[in-house]
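Pasting in a structure now, in structure tokens, and then I'll have a few things to ask.
Only one protein chain is missing from this complex, and each of the others stays in its spot.
Showing chain A:
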Amino acid sequence: MNERLRSMASHRLFWPVAVLVVMLAVNTIYRPGFLAVEVNNGHLYGTPIDILRLSAPLILVGLGMTLVISTGGIDLSVGSICAISGAIACLHISQAPDQNSLVTVFTALAMALGAALVLGAWNGVLVSVIGIQPIIATLILMVAGRGLAQLVTEGQIITINSGPYRALGLGHLLTLPLAIFIALGAALLIAALTRRTALGMIIESVGGNREASRLAGIRSARMVFLVYVVSAACAAVAGFMMTANVSSADGNNAGLWVELDAILAVVIGGTSLAGGRFYLSGTILGALIIQTLTTTVYAMNISPQTALLFKAVVVIAVCLIQAPEFRAKLGRRRRGGPPSPSSAPQPQKEEVTA
């Protein structure tokens, strides 16, 4: 029994799940109805559904970010790409004679996605071909991209009234929000592409050691280029959801700081910022934890002045219990002896032997 508990605790997803369960439990103690879900207008309605729906964009951005980070890179431009793609889509719809026409909406989505792919390719070229450090290369678009989004919206908030577009953020399928299925679909697609083929291992190999991978016959530069394009595509879809959620495109605020939340989700999920191994399921959990934390602040009505501190404390706690060394130290103190090697795995930077 004790053995089984220990092996469960050493599973890499154990701690993120534990944190999520604790947060939900605290909320339920504070307000017993927190987890209640009821049927309203034929859809499920309740705080857990809100959390799932609102975390969908973050999950999408996080998935792309996971791939980028596993190659040893980082993509700071995702927030700006969300804003640009949302702005382009909303602008096109707002100028159409019939905003509810499916053709209009799909044209808008295709245009915006196309623009996002170009921006992702720009990031990819800067990093993989020109060799600029990822943090700097994507910083360019993070800063300039906000300006681009403003140019598209001309500094205004574009309000649209389009049923099909709105459905991306607020529509329902089988009583659940459509956004959840989109995020889930993207997760399954990326998981299938990376885990059912050698692609995932190749990406991890590039992150582990780009030069060794190249010498082993992997086209490292092409892999690096690819992950930035995928990241931009994920950000674009997330941008659609964000703007659809409020039926308006705000160049200034759509996706603001989402890059930082996405990086945090990836780290909480157990993927090392140094590159190498990546965990898509961990990132999804990380995104759920971040959204639950935000919702907790509102649900418990923690004052805005203390909310930032509260979030910081929780995030620090999550990161600490995720760190094997910290847990080992804590365990040693409690037990008064050296930790057994099995309870302290070292998932920092793992060498990939492909």
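To be clear about the criterion, a residue touches a chain if its C-beta (ideal position, glycine included) is under 8 Å from a C-beta of that chain, and two chains touch if they have at least 3 such contacts; residues count from 1.
Convention: contacts and distances are computed from a predicted model.
Comparing "2-oxoglutarate ferredoxin oxidoreductase subunit alpha", "Putative DNA modification/repair radical SAM protein", "ATP synthase subunit b" or "LacI family transcriptional regulator" against the UniProt entry of the hidden chain yields the protein name "LacI family transcriptional regulator". Checked against the full complex, the one of A:74, A:224, A:242 or A:328 touching the unshown chain is A:242. Touch with the chain that is not drawn comes from one residue among A:125, A:140, A:221 or A:273, which is A:140. In the complete complex, the residue from A:97, A:217 or A:304 that touches the missing chain is A:304. Residue positions on chain A in contact with the hidden chain: 31, 33, 40-41, 45-47, 50, 54, 131-133, 135-137, 139-140, 143-144, 147, 150, 154-157, 159, 170, 209, 211, 242, 245-248, 250, 252-254, 294-295, 297-299, 301, 303-305, 307-308, in rising order.
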